[in-house]
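Below: the structure, in structure tokens.
Up next, chain A:
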Amino acid sequence: MHFPIHTGLFRRHTGDVKAVDGVSFDIFEGETLGLVGESGCGKSTCGRAVLRLYDITDGSILIDGEEIGDVPQKDLRTKRPTMQMVFQDPQASLNPRMTVQAIIQEPLDEHTSMSKAEKRDKVLDLMDQVGLNRKFAQRYPHAFSGGQRQRIGIARALALNPKFIVCDEPIAALDVSIQAQVVNLLEDLQKEFGLTYLFISHDLSMVRHIATRVAVMYLGKIVELAPREALYADPLHPYTKALLSAVPEPDPDLHDTMDRTILTGDVPSPSNPPKGCNFCTRCPAVMDICHQQDPEYREVLPGRFVACHHYANVTTEAASAAASEASDTQSLSNTNTKTN
Partner candidate 1 sequence: DGHEGERGRDGQLNIIYWQAPSTLNPYLSGGTKEVESASLVLESLGRFDNTGALQPWLAAEIPTVENGGVSEDLTSITWTLKEGIMWSDGSALTAADAVFTWEYCTAEGGGCAQVSYFDGVESVEAVDDLTIKITFDAPKPFPYTALVGSESPIIQAAQFAECMGAAAPTCVDANFGPIGTGPFVVDDFKANDVIQFSANENFRTAGQPAFSTVLFKGGGDAAAAARSVLETGEFDYAWNLQIDPTVLADMESAGLGTVVTGFGTSVERLHLNQFNPDAALGDDRSTAAAGAHPFLTDPIVGEALSRAIDRELLVEIGYGAGGKATCNVLPAPAVYASTANDACLTQDIALANQLLDDAGHMDTDGDGIREYNGTPMNVLYQTSTNAVRQDSQALIKQWWSEIGVGAELRNIDASVFFGGDPSSPDTFQKFYADIEMYTNNFAGVDPEAYMANWKCDDIPSPESQWQGANIQRFCDPAYDALVDQLATTAGIEARAEIVKQQNDMLMQSYSIIPLVHRGGVSAHANTLGGIEISDWDSELWNIATWYRMGE
Partner candidate 2 sequence: MPDGAQPVLDVRGLKTVFKIRGGEVHAVNDVSFDLKPGELLGVVGESGSGKSVTMMSLLGLLPTPPADVRGGTVMFDGQDLLKVDAETLRATRGGKIGFVFQDPMTSLNPVYNVGMQIMEPLRKHMGMSKRAAAVRAKELLELVGIPDADQRLKDYPHQFSGGMRQRVMIAIALACDPKVLIADEPTTALDVTIQAQILELMKDLQDRLGMAVIWITHDLGVVAGIADRVVVMYGGQIVEQAPTRELFKNPQHPYTRALLKTVPRVTGTRDDRLEIIEGQPPILGAQPTACPFRDRCDVALDRCARENPPRYDVGNGHDAACFFDARTGGPRDV
């Protein structure tokens, strides 16, 4: 997913913001894939591209084995009910001039031919499911607390019984005491409806709680993807390590004993990434080759993918397992192979 940059007298296309660049992953039915990374690394763009809210520059997206990467927006409409999204900012993602009823009902208006009464009943059901008081149906979003607003967003996403939901930082804007409520709700719903989540967050501790597998992004690329336990216990990529160690530990004792990797410097701009490995400017374990060559993203241990020169000579026991799995379960992949 590249955003073009135009400059000069004649608005020539002189470059791209490589917001998401050559990212590949699968999500299996019923699982939660966590996607973490710093702000601006391309998580949201990735999530939105998967749902084709952006037109991707290159690559393919398969849902249920069906390619949607190059389907025109018009024809996508019929696909929308299976894939939904929950947004980062519960305030911003609700139209301030619509009532809760109208907001939750909107997908029904678009995709079903239910009668008014049916729709209303369905909306009230949904409100029950996400734990909103039915009485609030005629209120406006501003009259709700952040957690409640996020519930409205979730109810809207659930209205069409989707299989797959992209949760784009659904808790980032919420207060600590409320975050837990929303995460629990998402987990309950997953159990109840067998939902599949792509859970985007920069809160590593929350991702650890909810995700089955975790992908770590840095500057438009996935640098590591691994099952949850493995990742947290033994991060491979230097960036993942730094990320994990930077999370403040709410226990003074542990905090003092931890040995931390504090990164220096700032994230480079995605419109002008460094030569070689994207992380080479801040990497504590940088090598010469990192400044020359972009490391390959590959499976270094079963189920564990890393893009780092440190693991260049770890032999791979073929990624066949994952591949075969993908073919018989519901899988979703977003491959963006454009690399400049």
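Simple rule for what comes next: a residue touches a chain if its C-beta (ideal position, glycine included) is under 8 Å from a C-beta of that chain, and two chains touch if they have at least 3 such contacts; residues count from 1.
For anyone wondering why these and not others, all candidates are chains of the complex that A comes from, given by their letters.
Everything numeric in this text was worked out from a predicted model, so none of it was measured.
Trainee: Check each candidate in turn (1 or 2) and state which touches chain A within the complex.
Mentor: So the chain touching chain A in this assembly is 2.
Trainee: Can you check the complex and tell me which residues of chain A touch candidate 2?
Mentor: Listed in rising order, the residues of chain A that touch candidate 2 are 38-39, 145, 175-177, 179-181, 183-184, 187, 202, 204-206, 208-209, 232, 242-255, 260, 262-264, 266-267.
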